[in-house]
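Okay, so here's the structure we're looking at.
Note that one protein chain is taken out, while the other chains of the complex remain in position.
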Amino acid sequence: MSIDPGSTLGVIRSRKPLVHNITNYVVMNETANAILALGALPVMAHAKDEVREMVGLAGALVLNIGTLSEDWVEAMLLAGTAANERKIHVVLDPVGAGATEYRTNTAKRILDVVDVAVLRGNAGEVATLVGVEAEVRGVESVGGGGGDPAELARGAARTLGVVASVTGPIDHISDGERTKAVANGHELLAAITGTGCMSTALTGCFLAGKDDPFEAAVEALVAFGVAGEDAADGAKGPGSFHVALYDALAALDPTSPTGRAKVS
Amino acid sequence: MSIDPGSTLGVIRSRKPLVHNITNYVVMNETANAILALGALPVMAHAKDEVREMVGLAGALVLNIGTLSEDWVEAMLLAGTAANERKIHVVLDPVGAGATEYRTNTAKRILDVVDVAVLRGNAGEVATLVGVEAEVRGVESVGGGGGDPAELARGAARTLGVVASVTGPIDHISDGERTKAVANGHELLAAITGTGCMSTALTGCFLAGKDDPFEAAVEALVAFGVAGEDAADGAKGPGSFHVALYDALAALDPTSPTGRAKVS
Partner (left out) sequence: MSIDPGSTLGVIRSRKPLVHNITNYVVMNETANAILALGALPVMAHAKDEVREMVGLAGALVLNIGTLSEDWVEAMLLAGTAANERKIHVVLDPVGAGATEYRTNTAKRILDVVDVAVLRGNAGEVATLVGVEAEVRGVESVGGGGGDPAELARGAARTLGVVASVTGPIDHISDGERTKAVANGHELLAAITGTGCMSTALTGCFLAGKDDPFEAAVEALVAFGVAGEDAADGAKGPGSFHVALYDALAALDPTSPTGRAKVS
């Protein structure tokens, strides 16, 4: 296997996997539309009465703690363990871990109970989860987790037993053995809320299209970054960029993201 | 009476009825903006403490089970029965019925307890509710309910005692006696999430503007379809189409949708 986002995109578009999201209120519409624009089918479902059944229909499960409360956390644990039983990959976005104890503890609790394939967060969030001092103010990325982000990704992968996908101006993805940097993207991605959550949701799509979680995580960030580059072209600010981002995701050509990948 | 969406649109814009929505998290903003763009006043309220009072102010009630949980279902039942007592029309969107038992059973429970004027769903959802085998994967429409969709609408209307409004590339609306097909719309409507929910919300607006639920349901789909056609003109993808859809709804001319209606 190799890093080939265009090829996996082709698989996603032909299979149209269902991607089950238990996510936050802020980005539900945005991540659903990003998943749909990429070519998969989103569903948002959080009732404890249905999450085990819903995840059974899905190609991947996306857990995101952006606006958590207890019922939602319990639904995430139920869905996560059901996904594990059925060998469906899980991606976790620990939004705001480090900002409050509740978020930090919830992210750790999910990592304890659920076998998470990919942990997608910013440097501060991931650093928090491996016990490194980090600056986390709320949920928007404001800085690094200190030190070398590639090392942070590698260490988090080893400590937590996940693929760590640490996003920022340069993204660093590691499974503990392999580590890659992705330089695709655009600074306007930081100007709208929910782009981190979108990258998590798209990681879910790629997990449904490729069985290697490390490669899927890298490819998702390449595809999202390339779409961000396309969307920035002609954008007048965060509003028009946001709109163009869906157009760009839908216009991604399976032959193109691979060629434009800035992976090292 | 006759199918005349432009005329009803004029009534809606002059009366500005309140349309009370108990709907899902994914589309709350989008359906509120669609209702506002059409010319009515949206309100989203789900607290059991207020739904009976709120629906009393409304011209129609929209129930949508897209991200349901138990408190919300109870609020829907309370609001629905209060609407019935006051002769306020109710439209139900059984989002994802067929995908999980919880959704199927909840939709049936609402249909049992509440006198629903219009059931607006895709073919798979409506087929599920009348006991026909259907393909439902999550909440995005992926195919038919099998067989003839006009017959599905007619059968659902008779079995469930509603106006069945079955949307798809061609929409089929039936009250069991009368059946109409609406061919307005554009394929980009399937490229963004929540357009089914929007058609339900706009059906609520038309129910508040015209007393015949069958005609209101047909007219709503004509108006929405015409707006979709206008929005597609110049759209570069799902993002720009989504934006243009609100512009197109607001620009709908009461003299125009009637002339452009593709109803047979």
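A and B are the chain letters, set down in written order, and residue numbers restart from 1 in every chain.
Operating definition for what follows: contacts are C-beta pairs under 8 Å (C-beta built on N, C-alpha and C of every residue); 3 or more make two chains touch, one makes a residue touch a chain.
Quantities reported herein were computed from a predicted structural model and do not represent experimental measurements.
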Kindly state which of the options A:Gly59, A:Pro149, A:Gly176 or A:Gly194 is in contact with the chain not pictured. A:Gly194
Considering the whole complex, which of A:Gly96, A:Gly124 or A:Gly228 touches the chain not shown? A:Gly96
In the full complex, which of B:Ala32, B:Leu78, B:Ala156 or B:Ala261 touches the chain missing from this view? B:Ala32
Touching residue (missing chain; options A:Pro42, A:Gly66, A:Pro94 or A:Gly204): A:Gly66
Touch rule applied to chain B and the missing chain gives residues 16, 18, 20, 25, 28-29, 32-33, 36-37, 41-47, 49-50, 53-54, 57-58, 71, 242-248, 250-251
Missing-partner contacts on chain A, residue numbers: 24-27, 29-30, 66-70, 96, 99-103, 137-140, 142, 191-194, 236-240, 242-243
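We adopt the following convention: only the chains that are shown with their structure count from here on.
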Taking each chain's mean CA coordinate, chain A and chain B are separated, in whole Å, by 32
